[in-house]
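All protein chains but one are shown at their positions in the complex.
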Amino acid sequence: MIYNIPYIAVILLIMVGLYAVVFKRNIIKMVMGITIIESGVNLFLVTLGYRAGGVAPIFTNLPEERQIPGQLVLPIPQALTLTSIVIGVAVLALMLALAIQIYRQYKTLDVTKIRRLKE
Amino acid sequence: MNSIITHSPALLIAIPLFAAFITPLLSRIHRRARDGFVLIVLAATELLALLLAQDIYANGIRKYVFGATLPSLTHPGTMSIPVRIIFEIDGLSIFMVLISLTIAFVAAIYSSSFFKKEDGLDRYYTLLLLVTVGMVGMELTGDLFNFFVFLEITSIASCALIAFWVDRGESLEAAFKYIVISSIGALFVLMAIGFLYGQYDALNIAALANSIQFTFIDKVALVLLLAALTMKAGIAPMHMWLPDAYGEAPPSVTIAVVAATQASLYGVLRVCFTLYGKGLRLNMAAVGWTLIGLGLLTIFIGVTMALVQRSLTRTIAFAAVGEIGYMVIGAGTALAAGAQNFATVALKGGVFHIFNDVLDIGLLFLVAGAIIYATKERDLNNLGGLAKRMKCTTVFFLIGLLAVAGMPPLNGFASKILIYESTYQLNPIISIIAILSSILLLAIFVKIFYSLFLGPELPHLRDVKEVPKGMLVAMAILATLIIIFGLFPGYVLQTIVDPAVAALSNPTSYINAILGGA
Partner (left out) sequence: MNPFVPIDTGSGFWNPLIWVIVFIIALLIVYVIRGLGRGDYKKNTGQTKPFLSGNVVENDEQLHVKGGNVYWGFTEAFKGYYDKIKNMHTGDTRDYVLWFLVMMVVFFAVVLGVM
């Protein structure tokens, strides 16, 4: 049961992020919500690789002659998570830059007023 | 020559990527040097893709392993699973690559004369080349996480390009909506990739397709992938970002984003037909019927909303939404019909329509851009009587109008008749709604043609001139392709579309190319 707590945390993070995107009016809060969803998905990826009783997957420096690959944590999800974190940073920077420019044009950050393109 | 073809999957990504970051250096020399360099790079990439296409049609699926001693070494040593990132190119991949590179080349030609006095153009060309890299990468890769990375590259570069005119609030709003939608969709794709990786310990599409069963987790992954990729492809009711983004971007950017949307549709086809294809085609009938229902909704909403718009580019964008519905109907019929022989015809129609739609809608957007360039007006109510002064533009708009509405002998009719005749055999109502909406499409564009081009000249438009040569050349390339595809549809079908459909209908060959016929 204790090994399922990260997965429950993932579900909670994604739900909190979706709540922030769908129900908050400030576009900065929407951007924060997207970042929280991204944190949840990254946590999911890292947790997938966990093996009980494993050590860090550093191939050339294993302590006490552990067997590979049975007692190492999986390394591939860690690579996927690093890539995803970098992509998330790029998207966050782009969204915040757009938010600044939108404020200059619309003079408000309320998403119900940034609606010139409707119907 | 042979080693160029062997390494061409990597070169197709590397050449535009390298050129994207050299372009700002070249713009220090002269503006024309940078424009010419981008055109040469895109033309060279397209030639390379044509050579690769010839090789694939002759010799079958090609694979390329990044970082191995030989490009085809998928199982080094005594490994029993494929390792490293593998690009796997079959008929459908090279078909979509040809579409993406043609559109990028036409967009570059158009941009070189559309933007006269803007600054920030070196970043524009860098981003245009990055969008090309992203689209080509999405279509060539055989690895799911690599697909996600290229999907994000395309989304980020397209969003920055949509916001190119930063002095207009509408462009920024459209770009913000696009990036919010794109990143949420891409995060759900990543979660689905996580589910599949956790279940099968493989990221390679061929390895996953070989070992996938239909457990609960696999169904969850299928739902997440389908929902996110169909949202990126613009299927109703998740289509609302599409008119905003297409309507407010510069027109050459819009056609690049159209090609990127079709790359997401390629993702849907890959997931439905190849990833969940081996032995599970029988189970995908419910997904097929859902896609048919959503496709009909997309066609209907797209076409009816296009009639009441007041902005020129937004009207064409809603028509583009409607056209995506045709492709989805074709794919859905192929899934729902299973092994009956009209399923192949439907898939041929849908896949052929991808190319035709990109050409037709691209030509219409370029004409809209020409009108915006010449008259500085976007509103349909302020335009009229342009045919006397902009003759070439009028002819191109007429060709685009007839093609989009599905008039013979242009290319829209060739793919639409395949779709109509095959979906009629599944259920006549599908075909009836599709034909009626095609008539409404004709109505929309005849309305624009009448009110924009025919009629008396309006006083404030007395001194518009024909647009510069670069834009006319770009529109002429698309119009020529439309006419050629319309007059020789059988040849185009046999050469380009049949290998793509054969690749989709045959997931076993995709799997055996990597896993070696086990």
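To keep things simple, chains are lettered A and B as they appear, and every chain counts its residues starting from 1.
To be clear about the criterion, a contact is a pair of C-beta atoms (placed from the backbone, for glycine too) under 8 Å apart; a residue touches a chain by one contact, two chains touch by 3 or more.
Values in this document were obtained by computation on a predicted structure and should not be read as measured data.
> Touching the left-out chain: which of A:Val41, A:Leu74 or A:Leu117?
Of the listed residues, the one touching the omitted chain is A:Leu117.
> Hey, which of B:Ile162, B:Val345, B:Leu441 or B:Ala479 is the one touching the hidden chain?
Once the missing chain is taken into account, the touching residue is B:Val345.
> Out of B:Pro71, B:Gly185 or B:Gly277, which touches the unshown chain?
B:Gly185
> Of the residues B:Pro9, B:Gly142, B:Gly385 or B:Gly412, I need the one that contacts the missing chain.
B:Gly385
> Could you please point out the subunit B residues that touch the chain left off the display?
Here the touching residues of subunit B are 176-177, 180-181, 184-185, 188, 214, 216, 219-220, 222-224, 226-227, 230-231, 237-238, 240-241, 244, 283-284, 286-287, 290, 301, 304-305, 307-308, 310, 341-342, 345, 379-381, 383-385, 408-409, 413-414, 417-418, 421-422, 425, 443, 447-448, 450-452, 455-459, 486-491, 493-495.
> For subunit A, which residues reach the chain that was dropped from this view?
Subunit A touches the chain not shown through residues 18, 21-23, 27, 30, 111-112, 114-119.
Here, only the chains that are shown with their structure count from here on.
> In whole angstrom, what separates the CA-based centres of subunit A and subunit B?
28
> Quick one: in the complex, what on subunit B touches subunit A?
145, 149, 152, 155-156, 159-160, 163, 166-170, 172-176, 179-180, 183-184, 187, 190-191, 193-194, 197-198, 203, 243-244, 247-248, 305, 308
> If you look only at subunit A, which of its residues touch subunit B in the complex?
14, 21, 27, 30, 34, 37-38, 41, 44-45, 48, 76-77, 80, 83-84, 87, 90-91, 94-95, 98-99, 101-102, 105-106, 114-117, 119
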